[in-house]
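See structure below.
As you look at this complex, bear in mind that one protein chain is not there, while each of the others sits in place.
For clarity, chains are labelled A, B and C in written order, and residue numbers in each chain start from 1.
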């Protein structure tokens, strides 16, 4: 194909109707592909399409321009119905240079034969290496069967703005609006919203670029798509998981978030730092994770439940302080945005590797609640639930999200603010004569705590074994009594939970069990198999500790049960692996132990969300076995 | 009974022959009951008796004199055959005042009707409160059916030394030598050894007191015992678990121990600090546990495997650094002397609460080896094995002992030093052209590491995901490859382990599974039940990760299987506990999950070693169910 | 006020009494332990200042000295080894209405807690911090601490410790926002009390290093200082502590020192032949973190609702 080609073809147009399409925009970082992608997602959502956007971020802060590892941008899966995950490979990509494109090809992220809209300026680039690299790559891509369209984006933008680098992303957005038949007015509104804070002039020139892109595409491209939309009835918002967590913190009535920066959790506190004070909240950046957790525990002890947000390495560091909160029965919410491990691992990549550490991480018996949101909407509501449980049971509640939820965007029904979400003001009333600070209920283990300021409630909280008066005690029976009370609270909470809903039939050949961010992909795979008449169902656990009632009954109704997780499990196919030494995935270990059901597991730990098509393959294989 | 009584009775003497007896000596701290007890134990061991000594330590550093919580001393279980644990309640106690005695009664440590040898000086004490307290307690004890002998120890000692407080313990030792018909010569030798460093005069006066005590007892006591001995063939030594660990470190050829003080692990480093330098070793007290672990990792990285010693809270703090060692594949031995948890818990008390944290404590997939010595002899050899595994597999090896092993003494065959125990000198030879720092074997995951100083081996070790060159890599396949290699090493090690030995028949009604310090008590209970024809057997696991092969086969040969542990498990009898929420003990969780066998558990977490009689009751109940 | 003072004085006594019987009469410190003297001084402060027990919190780490809160009939938090400061900060941040004291040991503060110590000084929250410096690890039975003089024989340094002692004063004086740095010794009750009192009245983090005897593990180590009054150098200044006739008579070695003079303060902190006792540095103008961070918004359901809705609007499609 040559530069002129599209112009020729432009005569005979065709608008293809699609169920869904995956599009991505990539550039060097700083060229605005990120924003272009986010805007496209928002516009699609406004159109009433289902979307799921996934960030494409380079490992380096500022990788050299035009480098294979430097791709920065966004991938948007657009569908006519609700979209629950990032899906499989990309159908259409807009690239600002050919090198970043190569990176995506190398990572096997592009569907064979996918459409490529490539900035063509490099072909005529003064620097010979550059132009040659471009031509060579271009030709290889064409040869490989990709549909490559060379687009003079730079050239076209220069007709409107002096510095095309600033505007190219809006030009691309315009092209995409044409390609996906989006209403340009929606696009204009979206731009107005995104650049809200900026000067009108900025907004205007961006809109000019948008329109130029749209017109150019209309005039020069020989294809376009229409993805029928099914607009949601209720008003929608589009955010990522970290923003959802931050909004959850705000809406839960928690007043303090203590943290220490760590990828990929930080954006939560960035956002909170910006907005929390407006509602009287506070973000404290401590000197390290231990101090952050301790600060939060001190604040919870003296007022209402607080929250600390971190990721794997920080979570490991907080273990001792978390144990103190458990022992002293101080409410605390700990959010762990899981990343690739172990150790420093893969800071920006997704993994579900911290489940066992969340449950067993602190020495001794330190029972705590562990929850895992499965969607972005879940991230929001889980925090509100977590705060309530923490305060009702005086327990530590760990909320496990991950690097996929944290940076992916998805529309969901705009939450209707509810006063009952908020924590009640902390108690300052006098303590009745003779009341004890740890007056554990014989059945549930629950006790009401006294908060500094309450007359007559004076006592010294301690991480040492203590009696109902909170006096340090080495008496064997007292130690037993305290352990029992702290453990019973989990059972008490478990009684309040309802059994998990089965996705698909209540019985069948294969049940898939998942937790966390894999829900969308698992259910998509299950659905597609069911459509082919396979007896596959799935359940997705939001509580990992305690586990909901009724799970065993569900498991028993299926011939085979397996978990799909993104944490390590040995492959039974490995030469030296057998049943006596195979290391199972986390959830599988928990299910096998509790229900004595032969739960198999399949896991992939490659730093990427598991694709529905991959899960499909795995389930088919399992069904055959 | 009155003060004169024993003198009268003294005429008709009787020496009763016993299979075993439990004797304890208690006093205010600083009165030397500890030393008296240890010496008695050593003498009994010299006689060829089996012994197990248990420390009795007050929670405070210096409790007020004559206080109920102030009992300091030693309990010695003496038997005619090999003794594997502390046993049940005490048969005979020597008390330097009646208050410390009360403490023991309150803790239910004395057998009903047990013999009490009580210092009688308090009866005539000038301070009225004191004398009254004495008389009242004395009479209550007599009324309660204890055989109380009032002994004028102070008075008798004053005939020999000016300050009886210093010598009473040796007088008591003399009495006990008579009571248990021990050869006084052995006692003299033992005293010479214990006071070895002191002046001859000190030794002499102590021997005088010893003899006085023996003669007094002979003249005035109406009873004595004989516990036939079965001398060991091989030379024996008597030490506690912490000393055994320290000697193991010495004998393993490790050169550096980095630590931060924490009860009950510290005495290991106290002892090492004293002797390690004599063999060119070094103990580094770091600023905290994180630094101690990091210091050890740095040293291991640059030379041979090193060790860090800690207890629960310190173990929690080390999690992140341990994860780094796992990721970078740096050999490291971590000793965790478990204490009561969670949090600060019960620093001086025994518990097996850290097993799950040892396995799952660090975020992400951080496979490490976890071993648990079951006897004091084991403590010594486990360290040598741990060092070897750590170096052979470039892995972290966690050795879990506990507060019971750490302070109890037991004789065992004197180890014969073996050069093969020592670590070979670290490699400084040039690295062959093209060799890679992480050249993982496809089958076993093993790779040879390059140590600074090796020409041509230059590379940068990192806790980030890395390829075989140790270059930071975000490639999905490389991440998978590294995780796989680190995990496979566990399977490779597992293949080299042999199945556990069954104590008792290879099949039957009930199998008890245990780990760590409970071995002696479990096997004693099992043995006594088998003697009554019950089909009970037990296995004791020394490797918790990986687990030895052949375990499933053993479990399947029994109708019922249960673990006995000293870590928390919910009681099925509790009102709100059912199978869907019951929290099992640690080992039970692991066994159920891996072998899908319905393993029940019984646990007691009261800060004391579980008594054989208690286990007996539990097993009988389980058999009936 | 007068009234409630005496009232509270009486209260303190019964409470003291209560305290005693629920704490089995005596604090669980060895006889002669310097912590007892510190306890006395602090209990006297609470009484004299008529602190309301329910509005007072003692936060400590782990160590002999950290048992302190158990002996006060106020609220207390006996936390973790090294973590007293960040936990106390959390308390103060959300509850500026509470009076918060911190008791920490030389190992607790200067070893495992060193990072928190540095940053606590920099936050300068309104906390009164007592460093019970007995120059040894007491609770764990005699290991060298960072402040142990070089050559100290301990269980981990049987042939004597290897390093010069860390000087908590000179370190603290090197940290940004240090606003009150003083030193006291447990064996001069009058000056101990005066310093504790000045620390309490200082707005900001007052850091008081108290040289504390540990007869159990270092029986004689402080004797030379105790036996020679001239080895004690009393700091005095009109803007700091004034010397009583009584003290002046016994302690002749006195130094006029302006607590605003940082350079001199650092020099004084570094003198090793005498023990400077008194206020080395005090600056009343350094803001407190809890105040600079106090949000200006009144926190009502409405503010939350409105703030929340405004945010949602940004993300509406």
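Everything below uses one rule, namely that contacts are C-beta pairs under 8 Å (C-beta built on N, C-alpha and C of every residue); 3 or more make two chains touch, one makes a residue touch a chain.
Please read these numbers as outputs of a predicted model, since none were measured by experiment.
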item	value
In the full complex, displayed partners of the excluded chain	A, B, C
Among B:21, B:123, B:284 or B:484, residue touching the chain not depicted	B:284
Touch criterion as defined above, residue of B:121, B:464 or B:587 at the omitted chain	B:464
From A:61, A:128, A:199 or A:531, residue that would touch the chain that is not displayed	A:61
Contacting the left-out chain in the complete assembly, out of C:39, C:112, C:136 or C:317	C:112
Touching residue (missing chain; options C:50, C:262 or C:297)	C:262
Residues belonging to chain A that touch the chain removed from view	60-64, 67, 69, 259-263, 266, 269-270, 273-274, 283, 285, 287-289, 313, 343-344
Sites on chain C contacted by the missing partner chain, in the whole complex	111-115, 118-119, 122-123, 146, 162-167, 170-177, 262-263, 266-267, 269-270, 289, 292-293
Contact set of chain B toward the excluded chain (per top definition)	42, 45-46, 193, 235-239, 243, 247, 250-251, 253, 255-256, 258, 275, 277-282, 284, 286-288, 290-292, 294-304, 306, 320-321, 324, 328, 411, 414-415, 417, 419, 422, 452-464, 469, 471-472
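Just so we're on the same page, only the chains that are shown with their structure count from here on.
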item	value
Rounded Å distance, chain B centre to chain C centre (Cα mean)	38
Interchain centroid distance [CA atoms averaged], chain A/chain B, Å	46
Whole-Å gap separating chain A and chain C, where each centre is the average of the chain's CA atoms	44
Chain A: positions in contact with at least two other chains	320, 324, 328, 462-464, 472
Chain C: positions in contact with at least two other chains	62, 80
